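Left out: one protein chain. Kept in place: all the others.
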Amino acid sequence: MGELAAFMILSLVTLIPAVVVVTSSNIVRAALSLVPTFLGVTGLYVMLQAEFVAGIQVLIYAGAITVLILFVIMLTAGGTGARTRQINEQVPLGAMAAVWLAFVLIVIFSRTVWPVLAGALPAYNVIAVGNAFLTDYVLIFEVTSLVLLVSLVGAIVIARREE
Amino acid sequence: MPWFIELLKATGLAVVIFTFLAVVSAMFGVYLERKISGWIQARLGPKHVGPQGLLQTVADTVKLLQKEHITPRNADALIFNAAPVIVAVAALLDWIVIPFGKFGGRVLVVRDINIGVLYFAAMASVTVIGIISGGWSSNNKYALLGGLRSAAQMISYEIPLALGILWVAMVAGTLSTVGIVDAQVKQGSWFMFKLPPPIGWFGLPFGILASLTFLTAATAEVNRVPFDLPEAESELVAGYFAEYTGMRFALFQLGEYGEMFGMAGVATIMFFGGWTEPHLQPWMWLLVTLASLVVVAVILFSGLRQTLLVRPILILASLGFLLSLVMFFGSRAGLSPVLPSPVWFLTKLFALVFFLMWMRWTYPRLRLDQLLNLSWKVLLPLGLLNLVATGFVLTAWGR
Partner (left out) sequence: MPKVLLDWFYVAVFAVVGTLMAVLPLGVVWLLAPRADLPQKNITYESGVIPFGQAWAQFNVRYYLFALVFVVFDVEVIYLYPWAVVFRQLGTFAFAEMLLFVLILLVGLAYAWRKGALEWV
C-alpha cells in the first residue's frame, strides 16, 4: 500500500517535468525540468534498494549532465531567452511510433513470466558491486575505462573542430 | 516503528537541522566572518548591536524580512524564485549524514546512510543547478557571467573533491560517515596523520596530501576566496545573486554558509577523527597549556595589546589555553573521554571554519585560467597519484 503510493508519487514527479521538457517553449526551462525527472528516477532506484545507483543518478545526471546540457544550450546562437513556438510537422508520425512502442512494451511486460523471488539483497550494495567488478566482471571494468578514454578523445576532437 | 512516528521524527529533525543551519552557520557564521575579517584588516568589525556586536546578524535578518522582493521585469520569474530555495535545500540535505558525536552509545546523526560520503558529494553537486539557474534567470550580464563561471569552477573542483573522498573510502573501507570515524577510532589516530597499522606514521605524507587536496577543493566548491570568482564583488558586483533582494538573498547566503559548514564537517569526519577526542599524554597537554599561556601573556603585557591584528591570535590562544587546561586536569584525573564528543566535533568544525575564513582574508583572488589550471593540472593528477601511491603502500605493506 505504502509502496504503491510512493511509486505513484515518484512516477508523477518523474513524468510531469518530463512532459514540460518536451513541450516547454523555453529551452532553458526544458533543460532545468530534467532535474526533477532525474530525482524522481533516483527515488525509483531507492525503492528497489539500489542505493549506490541512486547516488550515482544524483551525482552524474542531476549534477553533471544537466550542467553539460545547460552549457550546450548557452552556446546556441541568438541567445537562450527566446520563446520559440514549437512547430513539428511530424507529430502524427511520432504519435504513431509512440503508440506502437507502448503497445509492444505492454505486450512484452504482460506476457513475460517474471521471476518473483530474486534472492536476498546484499546489505551493502556498494560492496556487492565492487566485488562483482573485481572478480566476475574484471574485463568489463577495464574495458569501461577504454570506453571513457575513447569518449573523451572523441569529445575533444569534435569540440575542437567546432571552434 | 509505525511510519507516522518516523514521519514526525524526520520532520522534527529537519526543523532542528534547518534552524541549526540558519542560526549557527548562517547568522553566527556571517558574524564570525565579519569579526575575523575586521581583525585581519585592523578594524573592529560589528560592535554595536548586542555584546560585541553578537546580535548584528539577527538584526540584519529582521531587516531583510521587511525588504521588498524585486523581480526584474526581464527575469524568468519562476526559475528566479526557485533558485535560492534549491541552494538552501541542497545545503540542508548535506547535513543528514554528518554525525555530531556519540551520546550514551548512540551516534548523533540523522541517518547513517550506507553510501554516506557519496551521498554528500551528490547533494553538494546539486547546488550548482541552483546557482546556474539563479544566474541565468536574472537576465543580468553580471549574474549570468557569475553563474556560468561558478558552474565551470564547481564542476572542475568536484573531481579533486571526489578524489579526496575516494582516498578516505579506500583507507577506511567504507563510505558510511560513522564507519569512517569508527575506522579512525580503531587505528587510534586521525587519517590525516596515520594510516592503519603497521604503516602508522609513514602514512603522514599521504594523509596530509589527501587532506590538503580535499580542503582546497572544498574551498573552491563553496566559492570562497581565493576562489570567489563567481561573486567577485569588485568586478561582477555580486555575481549570480546580483539581482536578488531581501530574504531570497538571505537564502543564498544560508545555502552558501550551510555548504561551507557542511564541507568543514565532512573534512572533520574524514581527516580529523570526527567526534573523537585526541589522545595526548598529560604532560603534552600541559605543554600546550603553558605555550598558549605564554602567547597570551606576551600579547597582554606588551604593546601588542593595542594592535587589532593580533586579536585572532589572542582569542585562539586563550581558547587553546582553556581547552588544554581542562584536558590536562581531566586526563590526570583519569577521565576518558574528558569532554563530551559533540564538543570535540564542534571544536574541530569551528577550527576548520576559522581556517577557511583566515584564508579568505589573506589571499587575493585567482584568475579564471589559474583557477582551472590549479584544478585540472595540479589537484587532479596529484589526487590520482596519491590514490595510487597510497593503494600501493596499503597493498604492499598494510596486511
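Should a chain be cited, it is by its letter among A and B, assigned in written order, with residues numbered from 1 in that chain.
The rule is short, and it goes like this: a residue touches a chain if its C-beta (ideal position, glycine included) is under 8 Å from a C-beta of that chain, and two chains touch if they have at least 3 such contacts.
Since the structure is predicted, the reported quantities are computational estimates derived from the model, not experimental observations.
**Student:** If I'm reading the header right, one chain is hidden. Which shown chains does it touch across the whole complex?
**Tutor:** Touch partners of the hidden chain, whole complex considered, are A, B.
**Student:** May I ask which residue of B:Ala152, B:Ala218, B:Ala267 or B:Val295 touches the chain that does not appear here?
**Tutor:** Considering the complete complex, B:Ala152 is the one touching the chain left out.
**Student:** Touching the hidden chain in the complete assembly: which of B:Ile98, B:Ile129 or B:Ala169 does that?
**Tutor:** Residue touching the chain left out of view: B:Ala169.
**Student:** Going by the touch rule given at the top, which residues of chain A touch the chain that is not shown?
**Tutor:** The list for chain A reads 43, 46-47, 49, 51-52, 54, 56, 59-60, 63-65, 67-68, 71-72, 74-82, 124, 126-127, 129-131, 133-135, 138, 141-142, 144-146, 148-149, 151-153, 155-156, 159-160, 162-163.
**Student:** Using the document's contact rule, name the residues of chain B that touch the chain not shown here.
**Tutor:** Touching the missing chain: residues 3, 6-7, 10-11, 13-15, 17-18, 65-75, 84-85, 88-89, 92-93, 96, 110-114, 118, 136, 138-144, 148, 151-152, 155-156, 158-159, 162-163, 166, 169-170, 173-175, 237, 242-243, 246-248, 250-251, 254, 368-369, 372-373, 376-377, 380-381, 384, 387-388, 391-392, 394-395, 398-399.
Operating definition for what follows: only the chains that are shown with their structure count from here on.
**Student:** List the centre-to-centre spacing of chain A and chain B in whole Å, with centres computed as mean CA coordinates.
**Tutor:** 32
**Student:** Under the definition above, what is the set of chain B residues touching chain A in their complex?
**Tutor:** 3, 76, 78-79, 113-115, 118-119, 121-123, 125-126, 128-129, 132-133, 136, 139, 148, 151, 155, 158, 175
**Student:** Under the stated contact criterion, what part of chain A meets chain B in this complex?
**Tutor:** Answer in residue numbers: 2, 26, 28-29, 32, 35, 51-52, 55-56, 58-59, 62-64, 66-67, 70-71, 74, 80-81, 124-126.
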